[in-house]
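One structure is given here, and the rest of the page talks about it.
Note that this complex is displayed minus one protein chain, with the remaining chains in position.
And then chain A:
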Amino acid sequence: MKKTQNVLIKGTKSGLTLHLDDMCSYDELKKELDAKLTENSRSHEDTPLITVNVQVGNRYLTEEQKEELSQLIRKKKNLVGDSIHSNVLTYEEAEKSKEETEIVSVSRIIRSGQVLEVPGDLLLIGDVNPGGTVVAGGNIFVMGALKGMAHAGCKGNTSAVIAASIMKPSQLRISHCLNRAPDMMQDDDRREMECAYIDENEQIVIDRLQVLMHLRPNLTRLEGGR
């Protein structure tokens, strides 16, 4: 009765892909999906579990709708809902993801008792004095002296790094790891141009800045160029 199909099922190596039309109404789509899957699941009853990817095209689905669709898929005996892909982001989501990948540059001195927090990467043009704190969702780059506390990857990003021109922090935190300065700091230690990262043993280590290009190649964001 319908002129076009709202639900297209395609088989791929990694399982089934459902292409859902983005022009029809959501209720219509749900009904058709249910019907299609019911008639399909009857045909291969003894087959092992099949993973299902869902492509919804240019349709925006709320969290509840996504949950509803994956429940619909899960109800069928031999199907496992894997992921739902949409081409659409809400403004907030876009803003958030932009914030989290953006480098925020700040030119000031973070003094004792002050806290500077950014969602993405932090480029601080200035010092962090003892008692001051910088917190970032991503990496922290301090152009001056880091003598206070720095917490990179505060939302759980363990690959975040902290780099400073003068690395004399009172405490370093990356994601859930914590490291403090040795009780006896040698004054003659220059501690210039260094970086901190989490190594294979889940420990924060401090090393020369130059090791980062091998350890964290994704720090390079330059595309093209010369």
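Here, contacts are C-beta pairs under 8 Å (C-beta built on N, C-alpha and C of every residue); 3 or more make two chains touch, one makes a residue touch a chain; residues count from 1.
Note that in this section contacts and distances are computed from a predicted model.
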Checklist line | Choices "Septum site-determining protein MinD", "Hydantoinase B/oxoprolinase domain-containing protein", "Iron-sulfur cluster-binding domain-containing protein" or "NADH-quinone oxidoreductase subunit N" - which one is the UniProt name of the chain not shown | finding: "Septum site-determining protein MinD"
Note to self: Given that one chain is not shown, which residue among A:Arg111, A:Arg191 or A:Arg216 touches it?
What the structure shows: A:Arg111
Item checked: Interface residues of chain A (partner: the chain not displayed) -> 109, 111-114, 127, 129-132
